[in-house]
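Here is the structure we will look at, set down as structure tokens.
This part shows chain A:
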Amino acid sequence: MTEEPVLRVTGLRREFGGVVAVDGVDFEIPRGGSLAIVGESGSGKSTVANMVVGLCAPTAGTITACGRDRSRPARSAKERRLRGREVQIVFQDPYASLDPRHCAEQTLDEVLRLHRADDGKQQRQARVAELGDLVGLDARQMRARPRALSGGQRQRIAIARALAAEPEVIILDESVAALDVLVQAQVLNLLADIRERTGVSYLLISHDLGVVRQITDETVVMRRGRIIERGPTADVLAHPRQPYTQVLRDSVPHAGWKPTRALRALTEGAQPS
Partner candidate 1 sequence: GSPPPTKGQHQTATLSATTAVPVGDTGPLTWGLYRATSSLDPLTAIDIPESSVIDSLCESLLLQKPDFALAPGLAESAEYTDPRTLVLKLRPDVRFWDGTLLTPADVVFSLQRARDPKAGGYYSTVFERVASIKATGPHEVELKLSEPDYWLRGELSTMAGTIVQKNDTERKGKKFGTPSGGVMCTGPFRLKSWKAGGETVIERNSTYWNPDQRAKTPRITFKPVESSSAQTAALRTGDLDGYYSPTLSSYEQLKKNARLTVATGPALATDALAITNLQGPLGDVRVRRALSLAIDRSAYSQAVYHDQVATPRTSTNPGTWAYGTSVFAETSGKASPLDRDLDQAKKLVRQAGAEGRTLVMAVVPALSSINTLSTVVSEAARALGLKIEFKTFSPDVFGTLFVDPKAREGIDLLPTLNGPYHGDPAPYLATYTLPGGGQNFSGWQDAKVTRLLTAARETAGDDNRAKLVAEADQLITKELPWIPIAHPYSVVYMSKKITGAPASSVFGNGPWANMIGAARK
Partner candidate 2 sequence: MTVPVLEVDRLVVDVLVEGEPRTVLHEVSLSLGEGEALGLVGESGSGKSMTARAVARLLPPGARTSGTIRYGGHDVRTLKGGALRDYRGDVALVFQDPRAHVNPVRRIGDFMTEALRTLHGVDKHTAAKRAAAALADVGIADGERRLEQYPHELSGGLLQRVVIATMLLTEPKLLLADEPTTALDVTTQAEVMAILDELRQERGMALLFITHDLDLAGAVCDRTAVMYAGQIVETRESAKLHEDPLHPYTAALVTARPAVDRAVDRLAAIPGRSVSAFEAPDGCPFAPRCPHAVDACHQERPPAEYVDGGLVRCIRADELRGRLAEEVAFHD
Partner candidate 3 sequence: MTAVAVRPAGHRSGRATGVARFVARRLVMLVATLFTSSFVIFGALYLAPGDAVSTLSGSRTLSPQAVAALREQYHLDDPFLARYFQWLGDTLLHGDLGTSITYREDVSSVIAARMGVTFQLVLYAALIIVVVGVGLGLLSGLRGGVVDTSILVVTTVFAAVPSFVAATVLLSAFAVGLGWFPAVGTGEGLAGTLWHLTLPAVALALASLAIVSRITRVAVRTELGREHVQTAISRGIPYPALVRRHVLRNASIPVTTVVGITIASLFGMSAVVEQTFGLGGLGSALVEASLARDVAVVQGVALVFVTAFVVVNTLVDVAYAVLDPRVKAGSRAS
């Protein structure tokens, strides 16, 4: 008997005034699993993420999180709060995704007050410190405004904030794309640690196949709003079946790689324009 997945999405569709951004997307993430969505820019990845966290409403399809139907954005404040304990998101831009006027402690405390209303001030403080430890921020950094922190540190705060509500799933929408390689490596390690320790699931959205390979178990490939290929990450990347996935895979620079125009032409063929 298989366990109920923490997140299941079926037949998800979203239109923006006639433009179909997401079209019939299905996937599920088992408890503690990690799924990647890869695909070219504009293929609808972020739209899927936004629908899953309730920032935009699907045109059709269902979203089930932790066994509860979450197909519509929350209507009441209470429902929102409950959803906050199921799915959280970390965005690409670590600066813009933090209120520039609040330090990490304030940011985390606000979330804790919302989700752990029964906790006293001291308990909350302890939890804030714990979260800070978890993402590797020291006390000074916890009290600094985002402006005074580096990109990696900011992204750590964003991750801590996502963790504060103790959700089952964290969506990482290009969360490491803006970071320098060395910092990106730190954050990727951190994400792996957290998953190990807390058993949280990830939905990773990325262009970067190296990152995908590093922290996900399963991968779906999206193109023009549809899923065109899926499977275990290692398989998909090692033996891409769809021509587009192959192109994607071959476009990643690596030692001894030579760029060719032919690659792109392959995908261009499918484009109407």
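Regarding selection, all candidates are chains of the complex that A comes from, given by their letters.
Criterion: a residue touches a chain if its C-beta (ideal position, glycine included) is under 8 Å from a C-beta of that chain, and two chains touch if they have at least 3 such contacts; residues count from 1.
Since we're looking at a predicted model, the values are computed, not measured.
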item: Direct contact with chain A in this complex, candidates 1, 2 or 3; value: 2
item: Contacting residues of chain A [partner candidate 2, same complex]; value: 40-41, 150-153, 180-186, 188-189, 192, 207-211, 213-215, 234, 237-238, 247-255, 257-261, 263-264, 267
